[in-house]
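To start, the structure itself, in structure tokens.
Let's turn to subunit A:
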Amino acid sequence: MEKAKKRQFGIIATIVLAAVIVLGLMWATATAKKNQEHQDTLARVEKLGRIVWGVKADTKLFGLMDTKTGVSKGFDVDIAKALTVQLSKQTGVPMSAEFVPVSSSSKIQLLKNTNIDGTVSTMTITPEREKIIDFTKQYFDAGQSILVKKDSGIKSIKDMNDSKYTIIVVVGTTAAEETKKFAPKAKLLAVQDYATGMQALKAGQGQAMSTDNAILYGFATENPDYQIVGGTFTHGPYGIAFDNDQGPMIRETNKALATLKKNGVYNKLIKKWFSNVPGLDWHELEAK
Partner candidate 1 sequence: MDLLQNNFSTFLQGFGYTLLSSVIALVVSMILGTFFAILQILPQKWVQKVGNIYVQVFRNIPLLIITFFFFLVVAKVIPMNGFTAGTIALSLYTSAFIAETVRAGILSVNSGQMEGARANGLSFWQAMQHIVLPQAFKIALPSLGNQFINLVKNSSILAFVGGLDLMYQGNMVAANTFDTFGTYIIVALFYLVITLPLSYYMQHLERKLKHAA
Partner candidate 2 sequence: MSMIEFKNVEKYYGNFHALKNINLEIDEGETVVLIGPSGSGKSTLIRTVNGLEEIQEGQLLVNGFDLHDPKTDINRIRKNVGMVFQHFNLYDNKSTIENIMLAPRLVLKRDEAENKKMAMALLEKVGLADKAANMPSELSGGQKQRVAIARSLAMQPKALLFDEPTSALDPEMIGDVLDVMRDIAKDSSMTMLVVTHEMSFAKAVADRVIFMADGQILEDSSTEAFFNNPTEPRAQQFLSQVEHH
């Protein structure tokens, strides 16, 4: 190629490339906008005859992936199934339940993108989250606690307010924020999921892992060298979450939840999952 032709080719290539990038960005923003447009969740699930639930995959007792079947099992999953059955009855539309594994950091985005319809995933109801998504009434009472090695000498979160301590949390959990308030001097180590957090704790990368007591109980059962100390230092009940402004869906789900609590299904599930956890008085969790 002669020089002028080469230069021409370069210019054309640059323009084409720039055009592709600009169009791509426009398309991405348009799709993102479209996803944010209001859609009525209840209408959608009734129309499609299925509810896609986001559930945890790494949290024992609530949502833990069975590696053989690839299906999550736990209290959250069973609650979602029971709710789906109850919602079908209430609306008169038969609906099936489907499950998608979500992480602490991804679930809100997945809700917003309508990849999932709702999520039952050990999600604490907080004012900040309420601004952008909708919660039902609480379906599980929880509070933050710490898990430490038995011989560590740490008695409570207050003992850890020292820069020599590192507290392990999971990105996107309320614990990541709350821990700073109770032990401002301690260092934080945020990992992607609970399993890594537990491994990091065992490897000595931190002296405690902090999250909701209910989740920590799962780890304490599996790792007898570790224990929960100091009780709970926050009160943060879990709610079932949907996208913003889902009045009808929230109403129906609250109604369904109340029914489950009344008809004994809820208590049966509490017994199923929490009656064997050492050191936990599971009767306190039952619906009165």
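Basis for inclusion: all candidates are chains of the complex that A comes from, given by their letters.
In this text, a contact is a pair of C-beta atoms (placed from the backbone, for glycine too) under 8 Å apart; a residue touches a chain by one contact, two chains touch by 3 or more; residues count from 1.
From a predicted model like this one, the values you see are computed outputs, not experimental measurements.
When the candidates 1 or 2 are screened for touch with subunit A in this complex, the one that qualifies is 1.
Residue ranges on subunit A touching candidate 1, taken from their complex, read 32, 104-106, 108-109, 128-129, 132, 171-172, 176-177, 188-192, 196, 199-200, 202-205.
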